[in-house]
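Every protein chain of the complex appears in place save one, which is left out.
Take a look at chain A:
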Amino acid sequence: MSIMTYRQALHDTLRSEMHRDPDVFLMGEEIGLFDGAYKITEGMLDEFGEKRVRDTAIAEEGFTGAAIGAAMLGLRPVVEIMTINFSLLALDQIVNHAAKIYGMFGGQARVPLVIRTPGGGGQQLGATHSQNIELFYAFVPGMKVLAPSTPADAKAMMLAAIRDDDPVLFLENLSLYNTKGEVPDDDVPAEIGKAAITRSGSDITLIGYSRMAYVAAQVAEQLAESDGLDIEVIDLRSLRPLDRGTVVESVKKTHAAVILEDDWLTYGIGAEIAATISDGAFDYLDAPVRRVAMAEVPMPYSKPLETAALPSADDVIGAIRQTLDAVGRSRNPMENKS
């Protein structure tokens, strides 16, 4: 077990997988000489050479499609799309091709492809560089969409993604790259399609993924101290397939849920989770399911506006307290005194 950043975990895992399997190679804009826009591939051009660390032209559709074609012939490309915003340029290749090729040809060709890309917000990058549009890919059968929130999961899920024979969109997050955590030394791939209960509790269930799973864990610790609440936290980890059972079993136990998401509220991932709880735990709910999501605006540049648009820990705490208050289960000392 070592303590390292999310960035380091990704870097080390890519490196070890390239040593393990000569069919694994990297493609993307500025991943070689420049070491990657977010330095995930630092030093890898020197170590593996131009054949396996390929700086591409600015041509997301072209190089993502080329990676799909290479994967059809059995290579295992790992593509970096600089941020998820630019994946829109490759949407046709990802949605109409990567996700379809196995089924459309009756199971004759596999596409063992990984597309790594960070979502974000909070970096003052404005409307076109701050989106969280993983939903576009999670919507599509044939895709697998992974969203690790911890350095340990970044490693375990990258191992799983590279070794899987299906196209995987691997969602990273700009504000998670510098977060630290324990990472096992052994190479044990995660099981795709499984959520994780990262904190066990009985009062209410918080459900998030990527950055918001990290926020959920922080909020749970904070409210345990300040309000004496026993909060259960679920990190979805896999957005497709979606582990509905883990969510529903948790809500059956806690009878209340708040969903956290960095994407927009309407039609967002949280809407699907809320519908899942409605189908599977309707009779167990003490209160309506709440969602805490980004304000429905193109992300502004100016800091106060950006901060207001992004969901924060305080927004989550507010939603939790309101949910529990509404059914007389609040343990907020301040509320109880009144």
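We adopt the following convention: contacts are C-beta pairs under 8 Å (C-beta built on N, C-alpha and C of every residue); 3 or more make two chains touch, one makes a residue touch a chain; residues count from 1.
By our rule, contacts and distances are computed from a predicted model.
The protein name that UniProt records for the chain not on display, among "Oligopeptide transport system permease protein", "3-isopropylmalate dehydratase small subunit", "Peptide ABC transporter substrate-binding protein" or "Pyruvate dehydrogenase E1 component subunit alpha", is "Pyruvate dehydrogenase E1 component subunit alpha". Residue A:Ala70 is the one among A:Leu26, A:Ala70, A:Val114 or A:Leu324 that touches the chain missing from this view.
Only one residue in the set A:Ser2, A:Asn96, A:Thr266 or A:Thr307 touches the chain that does not appear here, and it is A:Asn96.
The residue touching the chain not shown here, chosen from A:Leu33, A:Met104, A:Ala127 or A:Val327, is A:Met104.
Within the complete assembly, A:Glu61 is the residue of A:Asp12, A:Glu61 or A:Asp315 that touches the hidden chain.
Hidden from this view is one chain, which touches chain A at 25, 51, 56-57, 59, 61-75, 77, 92-93, 96-97, 101-112, 141-142, 144, 164-166, 191-194, 238, 241-245, 248, 252, 276, 279-280, 283-284.
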